[in-house]
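Everything on this sheet refers to the single structure shown next.
One chain of protein is taken out of this complex; the other chains stay put.
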Amino acid sequence: MKQTPLFLFLVALAASAGKAADGCLECHAALGDTPSKLFLRDIHHANGIPCSGCHGGDATSSDMEQAMSTKAGFVGRPVGDSVSVVCARCHSSGEEMKHLHSSIPVGQFELLQQSVHGKRGTDGRSRIAQCTTCHGAHGIAAVNDPRSPVHPRNLVTTCSRCHSDATYMRSYNPALPVDQREKYMTSVHGKRNAAGDSRAAECASCHGSHDILPVKDVRSAVYPTNIPRTCAKCHSDAALMKAYGIPTDQYERYAKSVHGVALLERNDLGAPACNSCHGNHGATPPGVASISKVCGTCHALNSELFSASPHKKAFDALRVPECESCHGNHGIMAASAALIGTEEGTTCVRCHKDGSAAYVAAGTMRRMLDSLESEETRAKSLVEDAEQKGMEVSEAKFRLREIRQARLESRTTVHAFDQAKLTGVAAKGIAVAGWVSAEGERAIDDYYFRRVGLGVSTLIITILAVTLYLYIRRIEKADRRQKTTTT
Amino acid sequence: MQGVSPNMERTSKRDFLKLLLGGGGLAWLAAVVYPVLAYLKPPVQGEVEVTSVKVGPLSGIEKNSGTIVRFGTKPVLLIRTAAGELRALSATCTHLDCTVQYRKDLEAIWCACHNGTYDLNGRNISGPPPRPLEQYRVVLQGEDVYLSKNA
Partner (left out) sequence: MKGIGQKLYHWLDERVHLDQLVEFMDKKSVPMHRGSIWYYFGGVSLFLFIVQVVTGILLLLYYKGSEQLAFESIQFLMSKVSFGWLVRSVHSWSANLFVLSAMIHMFSVFFERAYRFPRELTWLTGMFMFFLALGFGFSGYLLPWNELALFATKVGTEIVGVVPGIGKPLMILLRGGPEVSGATLSRFFGFHVAVLPGIFVVLLTIHLLLVQRQGMSYPLRKEEERESLKTIPFFPNFLLRDLLLWLVVLNVLAILAVFFPWELGRKADAFAPAPAGIRPEWYFLFMFQTLKVFPAKVWAIDGDVLGVGLFALAGILWTLVPFWDRKSRHGEKGRLLTWTGIGVVLYILVLTVIGWLA
């Protein structure tokens, strides 16, 4: 070792520079091993913690046997789960951290144990990940230090070490994708991250760090019902988003929208969260021409009809976003017929001028939807009234479904923007509504008929009873007279 | 008229009373007989809708088709597969209660509201529906198809 004397000198220099004595490092640096080289830049070393802080042993002694004796607590190279136990000895102790003047939180090891990475690995002997797996072993830097493997700019690479390794991931969950990094790089977050922006979202921003849980776990930050809040952590932060010029009202609007209410209040997992429309790792707002397709994954019929309608070409040419123009994006409310028509506030009049064929068609279609809706309301209230009165209207009630179905169908058919088509669907509904209303009216009429009938028959009976009474009285009068005349 | 004997007065009263009695009696009889006769007349819908619903002859149901049948208060989708088998499933989507339909092209059941799909056993295979469709029993008695609740 040609450098030995030089190293010894440097170490002696370092030692004399006032740092706490680290006998282990002195020797091992002289030996020229990599861990020592790395350790020189380690944050623990900067805070005066010797090698023995993790490895045990006596750092003050320069005698190897004494320094590395088990009596002095030397554990050698920790293997498997004992690695994290070593870290946890300080990092899970609030007292220790205070003693070392550190403000780092102390729950990491516990969280790791309960996380998905805390499960047993394929060797069956130790956890999938130890502290050192992500943080490194000897050159550990603070999280906000650009040299740290868990610094935002480096984190993606660190996670990809395993998560982009198809062979490795296959041994745990063959169904898990391994293209997250690729996708991420196409996303807005990924592009900014690659450009050096450490405020852009990376793996830990959404998945967490120590407490990572599988997506299917309800407690996971990326479980569908939790995703909106996770995204909102940054996207509702006005100060943060100002630099990017992105509005911060999405979560608020979404929470009030049909989708938000369905997902967040009713726990309907069929409803979209942020990632359903924007993507997960490849998160990018959908392009103007593709919005209909994105919405169409669930609203298939509406999307198909729209794409075949004259609006598709027109919207694309004008670079107007498809579904969004009429329905909004984050704050989508339940659609109503009020969106269509020729009044102020409808979307049609934004482009179609008074007198044009489309203007007329819009008015007609709106009137048709309105009349279907009013017929439905009328039918419903008549049936309800009859039921309240105790009349039997189960068949009429059943057919109310048909009217509802026609209403849903016509609202969907509207997206073809074809008056004839809409007429076909709406007319069916109106016809059934007519039948149901008639049944309801019939039942209500019957209710009153019964009372009238009772009145009539009571009248007849009363007349008959009174007559009978008078007749009886007359007979008895006659009897009495007969008796008096005979006696 | 002066000098009318009390007997004559009583006679006319008597006749009036008897008339009223007879008339009242007839009216009463009519008020009883009319409802009874109306009751005896069989209503338009001759048979009572029963727990087992008769759909009709098998020959009237095309292969690879589906129709909605009323079963009490619920809609039931009756399907005849391309192979000729009969299936009956609840027609109410388990997501948000829309009425589902049979898709010839998919040979599966589809809900137009949010693109949910079920297979021919009613299992929810794609889209938002959280639960499968309830199954009903289809029985062939001679040439006629009957639906009943799954035991």
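Think of it as A and B in the order they're written, each chain with its own count starting at 1.
By our rule, contacts are C-beta pairs under 8 Å (C-beta built on N, C-alpha and C of every residue); 3 or more make two chains touch, one makes a residue touch a chain.
Only a predicted model underlies this, so the values are computations on that prediction, with no experimental measurement involved.
Q: Please pick, from A:31, A:218 or A:454, the residue that touches the omitted chain in the full complex.
A: Hidden-chain contact among the options goes to A:454.
Q: Write down which of A:64, A:142, A:218 or A:465 is the residue touching the left-out chain.
A: Of these options, the touching residue for the absent chain is A:465.
Q: Touching the missing chain, which residues of chain A?
A: 390-394, 450-451, 453-454, 457-458, 461-462, 464-465, 468-469, 471-472, 475-476, 479
Q: Take the complete complex as the reference. Which residues in chain B touch the chain that isn't displayed?
A: On the chain B side, contact with the omitted chain comes from 28, 35-36, 38-41, 43-45, 48-52.
FYI, only the chains that are shown with their structure count from here on.
Q: How many Å are there between the centre of chain A and the centre of chain B, using C-alpha atoms for each centre?
A: The separation of the two C-alpha centroids amounts to 44 Å.
Q: So in the complex, the part of chain A that touches chain B is made up of which residues?
A: 268-271, 297-301, 394-395, 397-398, 401, 405, 408-409, 412, 456-457, 460-461, 463-464, 467-468, 470-471, 474
Q: Show which residues of chain B lie in contact with chain A when the two form their complex.
A: Those in contact with chain A are residues 14, 17-18, 20-21, 24-25, 27-28, 31, 70, 72-75, 95, 98-99, 112-116, 127-130.
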